[in-house]
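A protein chain is absent from this complex, but the other protein chains hold their places.
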Amino acid sequence: MLAANFLLLAAVLFCIGVFGVIARRNAVMVLMSIELVLNSVNLNLVAFALMNDDVDGQVFALFVIAIAAAEVGVGLAMVLLIYRNRRSISLDELSELKG
Amino acid sequence: MNNLTDNNWILSVGTFLPLLGALAIMFGTSRDDERTPKVIGIFTAGATLAIGIATLVLFDYDQSQNLQFFVDAEWIEVISSGYTIGLDGISLPLYFLSMAVTFLVMIYSWDNMPEAGNPKAFYSLMLILQTGMAGTFIAQDLILFFVFFEVVLLPMYFMIGVWGGEQRKYASLKFFLYTMFGSAFMLVAFLAIFFQTGGESFSFAWLYEMGAGIDRDVQIWIFAGMFLGFAVKVPMFPFHTWLPDAHTQAPTQGSVILAAILLKLGTYGFVRIALPMLPQGAEAWAPVIGILAVIGIIYGALGCLAQTDMKRLIAFSSVAHMGFVMLGISTLTTFGINAALFGMVAHGLITGMLFFVAGSIKHRYHTLEISRLSGMLIQMPKMGWILGFAAMASLGLPGLAGFWGEFPAILSAYNPHPALNETLFRTLMVIAAVGTVLAAAYLLWLYQRTAFGEPTEEFAGHSDAEHEAAAHAGHDSHGVAHSLSSAANVDADEHHDDIHDVQPTEWIAWTPFLIAIVVFGVYPQLMFKVLDPAVTQLVNTISAGIPQ
Amino acid sequence: MIGMISSLLAQADWSSPPIDWHAIAPELILVIGINVVLLIDLNLAESKKWMIATLTGIVMLLAFIPVVTLGLELDGVPRELFDGRYVIDEYALVLKALFLLVGYVVVLMSQNALEDGGYYQGEFYVLMLCSILGMVMMASSRDLISIFVALELLSIPGYMMAAWKKRSSVSNEAGVKYYLMGVFASGIMLFGMSYLYGATGTTALTGEEGLGALLTDGSLSGLEVIGIVFVLAGFAFKISAVPFHSWAPDTYEGAPTPVTAFFSVASKAAGFTALMTLVFLAFPNASDVYGPMLWVLAALTMTVGNVLALRQTNIVRMLAYSSISQGGFILMPLAYAGDVDAGGSALNAVVVYLLVYAFMNLGAFAVVIAVSRKTQSGEISSFGGLFNYAPGLAVAMTVFMASLAGIPPLGGWFAKFNAFKAVLDADTTSAYVLACIAAVNTVISAAYYFRVLRTVWVDDVPDGNTAPINPPSPIIAALGITVIGTIAVGVYPRLVAGFGNLSDLAGTVPLLG
Partner (left out) sequence: MLAAEEVQHALDLSSGWFLENLWLVALIPAVAFALIMMFGKKMPNGGSEFGLASMAASLVIATGAGIQWMARVNSGDAEEGGEHAIGLLQTFGRSLPRASEGGEVEPFIEPVVTSWVWWQNSGLEFGIGSFADGLSVLLLWLVAFISLLVQIFSIDYVRDDRRYTQFFGALTLFSAGMLVMVMAENMVQLILGWEIMGLCSFMLIGHWWEDAANSKAALKAFFTVRVGDIGLLVGTAVIYFASSDWIAENSPGANGFDIAAIQAWALSGDSSASGAAILVGATALFIACIGKSGQFPLHTWLPDAMAGPTPVSSLLHSSTMVVAGVFLVARIYPVFWEAFNIANGGLSFIAIIGAITIVIAALLAFVQDDIKKVLAYSTVSQLGYMMLGLGTGAWLPAVFHVFTHAFFKCCLFLCAGSISHSGSHHSFDMKKDMGGLRKKMPVTFAAWCVSTLALTGVFPFAGFWSKDEIIDNVGNNGYTVLMWVGLFGAALTAMYMTRSTYLTFFGEPRGAAAGHHFEDHVGDHDLTVEEHEPELAMAGGPMVDVHDEPTPRSLSAAANVDTVDHGHDDGGHDDHHGEDHGPHESGKLILVPVVILAFLATFSGFTNATPLGESWEYVKKYVEPRPVAVAIESIPHSGPGEGVSYFVPGIAEADEGDEGGDHGHSEGCGLTTPPEGSACFFPAVTHATPTLAKIALSLVVVAIGYAIAISFCLAFYKRRDKRLVGLTERSRVARAGHKFLVNKYYLDALYENVIVRAVAHPIANAAYWVNQKVLDATVDAVGEGGKRTGQWVYENIDQKVVDGAVNGSGTVASETGHGLQRTQSGKINQYGGLLFGAAAVAAIVLVIVNVG
């Protein structure tokens, strides 16, 4: 039942993250929200690892963390790129391509 | 039904030889060279025709109900479809017709390239087309059939799209999508029948055997799929609208091939695939087909009466004529199907001929507006006579080929297959008979308005024939006539003088058509002898599958 | 230091697993290649940068060699590493070969584009090699973790390649969209994976303790269902299935054309690889969950993709939507993977379709690249009268378009036919409905493919400039490969028909009736 709370928390985090992705117009904020999602995943994994008591979940979590880091790196680079090109990181302006 | 396999190389050669020619033209000639592609093309087509004649010679007419030159090779064994080809009495006439027509059309094109030019592409496309057509008629495997059936589409699409008239874009795309639509469902139906018969094989023989076993409702559904595919190609009444556009916009050569062969793929499909493989489905659909066919007959005729454009009129007449063919098929009787097959060839020759003439008229007058054409018999007597001849043949005059497709078809509707509703079909027969009158109406009406009477102002005095007449008039003492025709001469000199009678290449291309129309009309046994045994066997297969 | 680590390992009585070097040779060659290219690129004069492309090509071909040798050596007995988490079977080899081939062709295509654009070449090729490496790994992954790693390995370079034209705002936009959506999607997928792990306590797909054995219809918990759905959704994004497609058109249009080609073929294929692995190994018995989902996805994907493609005026964007709808066709058989009869032919159908699709779609992009080098425009109208001044390209384009439309005897026909066949093999009403939807869609798709051909053959040259095009040799090579591939498969389908038999996929549990 202890673990159940973790899962609950993870779910909540996940939802917040999703909400952020959908609601925020600021590239960095969206990036953050995605991080939230990933962390909720990590939380899940660790919690489950605890429940099933084996290490797979924790290993998985490590992989996720590592890759998330890489992703954030790329992500921030891109944010910089668009900021350099159009002096704004508002995602609404990123809609030249549509239809 | 045993298959004869001697000389079985001949079909493959006859089918794929044109493809080699096409490649030769594509890679062997340069684009600015007008002549070589034509030579290669005509040569290849001629060689193919020679093979075709050889086929005629080697064909064993006493067993025309059996598949001859039979080949059954591995092709795509994963989907258990083989390279199975063979020729029997039903296929032979159409197979040969396709070769002959292609050859003659190429000869015709020697002098009459459509405006867009570029014989290189034109001839190679026509050769590919030929491969597709011939292949469709020899295929004895559903997938192989489907492949050839579709191969035909592309060249025709380009032929209309590139060398066509003003609305060629619209027409070509319409033609393509329409046929595509049909064949997509046809493919589904093919697969359905394949799995319903246990997924053993796509070969016709197998499916003839097993198809009847499928339970009735399923058969009806599968037939519906095939119906879509073939009916669009025929084209039958509600699916016909691509035809007038395609025909009107297509270059003469395209129209001729379209009318002579392509339309037959649909009817051939019905006879060869849909009916025998799904007897109960056929029996359930026959009334629908019959009704649509007769609607097509009347409807096409009415359509013709409404036309102001000669080519479009001929196109609509195809709808009516194919209606007769489909009526014959829908009776599911030997009588009717024989008639239908004969009608297919006859229609191919006659309507092909009509389109040739229409094309040449367009070539000379640069219009096909019926109201602007008049007195053709004065300006081009020979052309006029040929038009008249074709028109007469087309309206089913006995002694010419058209009659033998029409009359037995009507006759057969009087007592259709026992499983079908007699009253309905007898009614259809009467309506169809009325259709023959309408046919006479629109064709003669066309002829009277274009060939008879005096040339219209804009063209008067532009033809060779008139000049001779004028010269003649000069001698005898018709003052008036002289002054008139000399007046004609004057303005003739101003405009360029471009209305010649039938040209040599045209003669070469047309004479075989004309002869064939007469020969088959006078002695139909030539073809019935080949068809009848095969058809009888086919109908036995069908009847066997229909529970009494 | 080293000693310390080793002693630590010793304490945890950890013995390094036996490694089948031959089996992972392709991956190793790629890894080495990546480093070599990177190093050479670092100290290579700007003028000699062209060598990089060639080098990359060579790397791919080198990596190809062990694939072949493995294939020869394998005959039926799969090689398993890391107790079945990483498997080299014929299925994997076919796909590896496919990825390497695609990679090679894309290199050929991109060489000049990059030179002309004056972009960073070295890095580009390194990234591409990384991405290929990811794909090659994906083909062998049999564990949620390795699948996830492979996915990210092939995606992250992709994000950067999409935004490669640094100064072009559309390219940036493409990159950002791809990136954000991608990461978000993988987040969702991971969430799903976490639930699967939680519910089953394993990340392995196969084996009697693997997901495949544990997830069975009827006894599914809510967590498992959500897990399955989210994982599938994650890959549905990768293959840009509607409604997870929205990033694709924008990204495809914005990214450099060779990259677009790469995405639309390679990463899509990777996505399908993952899907196949999951559907056949992880969820084979959960067909009640993925069946309906994939059915809906397939139907939506082909339809929406087509109708949207009808409206496009930009060739690349049109191809983007077309590749979406093609994805629908590829997806179609997977919906029946759980069916006794259809299952086998479904895998085969997908693999074959992927091969053919790779040929014809890459070919189409190659033509687009070749033409747009002259016309400097992506509009369909700019292809007007191509037939008059570049008949060769026009014919090639005709072949690809017709093949995409599924006209025999071109590869596309056989691929489509196979897909239809697999679906109808299930012989259920839903199957026939799906087939009919697909049939209608073939017609719609033909509409826009042939509008292009009409422009190519019929229309006049927009800017009367009819100087003949002579495309650079790499592109000609690319065209050659793709044209031959497309036609050969169509005329003689046996070439590919054998690939992707169910038996080639190691560890498939016998499907429940």
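Lettered A, B and C in written order, each chain numbered from 1.
Simple rule for what comes next: contacts are C-beta pairs under 8 Å (C-beta built on N, C-alpha and C of every residue); 3 or more make two chains touch, one makes a residue touch a chain.
All values reported here derive from a predicted model rather than from experimental measurement.
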item	value
Visible chains that the absent chain touches, using the contact criterion stated earlier	A, B, C
Contacting the left-out chain in the complete assembly, out of B:102, B:333 or B:360	B:333
Given B:205, B:433 or B:519, the one touching the chain that is not displayed	B:433
Of C:197, C:237 or C:359, the one touching the omitted chain in the full complex	C:237
Touching residues (missing chain, whole complex) on chain B	174, 177-178, 238, 240-242, 299, 301-307, 333-335, 338-339, 375, 377-378, 392, 397-399, 403-404, 407-408, 410-411, 413-415, 429-430, 433-434, 436-438, 440-442, 444-445, 448, 451-454, 469, 473, 476-478, 480-481, 484-485, 523-525, 528-529, 532, 535-536, 539
For chain A, the residues touching the chain missing from this view	18, 21-25, 30, 91-92, 94-99
Contact footprint on chain C, counting only the chain that is left out	176-177, 180-181, 184-185, 188, 217, 220-222, 225-226, 228-230, 233, 237, 243-244, 246-247, 249-250, 288-289, 292-293, 296, 304, 306-311, 444, 447
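The rule is simple: only the chains that are shown with their structure count from here on.
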item	value
Between chain C and chain A, distance of the C-alpha-averaged centres to the nearest whole Å	25
Inter-centroid spacing, chain B versus chain A (mean Cα positions, whole Å)	66
Approximate Å spacing (C-alpha centroids) for the pair chain B, chain C	45
Residues of chain C touching at least two other chains	none
Chain B-facing residues of chain C, complex	348, 387, 391, 395, 398, 402, 405, 407-409, 413-414, 417-418, 420-421, 424-425, 427, 432, 435-436, 439-440, 442-443, 446-447, 450-451, 453-454, 457-458, 493-494, 497-498
Residues of chain C touching chain A in the complex	144-145, 148-149, 152, 156, 159-160, 163, 166-167, 169-170, 172-177, 179-180, 183-184, 187-188, 190-191, 193-195, 197-198, 201-203, 249-251, 253-254, 311
List of chain B residues in touch with chain C within their complex	26, 31, 74-79, 121, 143, 146-148, 150-151, 153-154, 157-158, 161-162, 168-169, 172-173, 176-177, 180-181, 184-185, 187-188, 191-192, 194-196, 199
